[in-house]
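Just one protein chain is left out here, and the rest sit where they should.
After this line comes subunit A, so read on.
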Amino acid sequence: MLEAQNLEMKYKNKLAVDNVNLYIEKGESVGLLGPNGAGKSTTISMISTLLPPTKGTVKYNGKDIFDKPESIRPFLGVVPQEIALYDELSALENLTFFGKIHGLRGQVLKDKIQKVLELVELTDRKKDAVKNYSGGMKRRINLAVALLHDPEILIMDEPTVGIDPQSRNYILDMVKKLNKEKKLTILYTSHYMEEVEKLCDRIYIMDHGQIVASGTNEELKSILTNEETIEVSVNVHDDHFTECLMNNQSINQITKEENGYRLIVSKSEELLVKLFEYAKCSNIVITGIQIKKPTLEDVFLHLTGKKLRD
């Protein structure tokens, strides 16, 4: 349905997006996962026709969208990372304005406004100025504006940034519902892997402007089938203990955490014994050990050498 081919965006001498290839099938929910500055927003800007790429193209149903951008725009609903609304105006005034410039008029416009207000559960606050809304409410009305003209594809650029967990879950549930019940195609970017894990059928992992891995949640985790994650809690961090961990060939990745260490290791029964030996030598006490299945976070760490929120 929508396919990005060899997308490249160069700002002066810096490659913000480097040879990105991705596709989205109708009704699919696709995640674009990556840390801040990975190039997700630039990629989304190109896919939504706002930014012509320096190389490559985007095709919608086989047609290059940059040949005639205005033909694809009615099918797109874009939710920017920012609250793209007039905060002096009420939700109703914002919806009316954007509805009208979408060409909606009269009763049709009124019905659409009513429908999206009900969807985001802001009907009773529709006359309040947006600036008086909470962060979560602003995010909801930001989403409502993008849904006003019944788009086929909903492109969301980190739509839950800066809001409380309850509001985030509300938005995620709503997007999931739109995808499952209304068959809305979704392209969702985030640096919260749990959001992408919960919401998306397929995931593209992006770093330094490139797609470093892609696949379903399980496919991505299978990258680490021969590995597991061990979280080691210690009474105190110790340099000698850290050095012992670094010298162990079975340990592929070490992340120092508040109460200990997070290790990505090759599956090995001997390693647990070794960990206790290192602790004894270093005069520290291991207060807890947890062996976990790899998460997307671990996959990302494995692929890029850094955490998603670095």
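Operating definition for what follows: a residue touches a chain if its C-beta (ideal position, glycine included) is under 8 Å from a C-beta of that chain, and two chains touch if they have at least 3 such contacts; residues count from 1.
Keep in mind that, in the parts below, contacts and distances are computed from a predicted model.
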Chain not present in the shown complex, as UniProt names it (candidates "ABC transporter (ATP-binding protein) -streptolysin S associated ORF", "Xylose transport system permease protein XylH", "Uroporphyrinogen decarboxylase" or "Paired small multidrug resistance pump"): "ABC transporter (ATP-binding protein) -streptolysin S associated ORF"
Given A:93, A:128, A:150 or A:231, the one touching the chain that is not displayed: A:93
Of A:48, A:160, A:189 or A:304, the residue in touch with the unshown chain: A:48
Subunit A residues that touch the omitted chain in the full complex: 45, 48-52, 70, 73-74, 76, 78, 80-86, 88-89, 93, 97-98, 100-103, 129, 145, 149
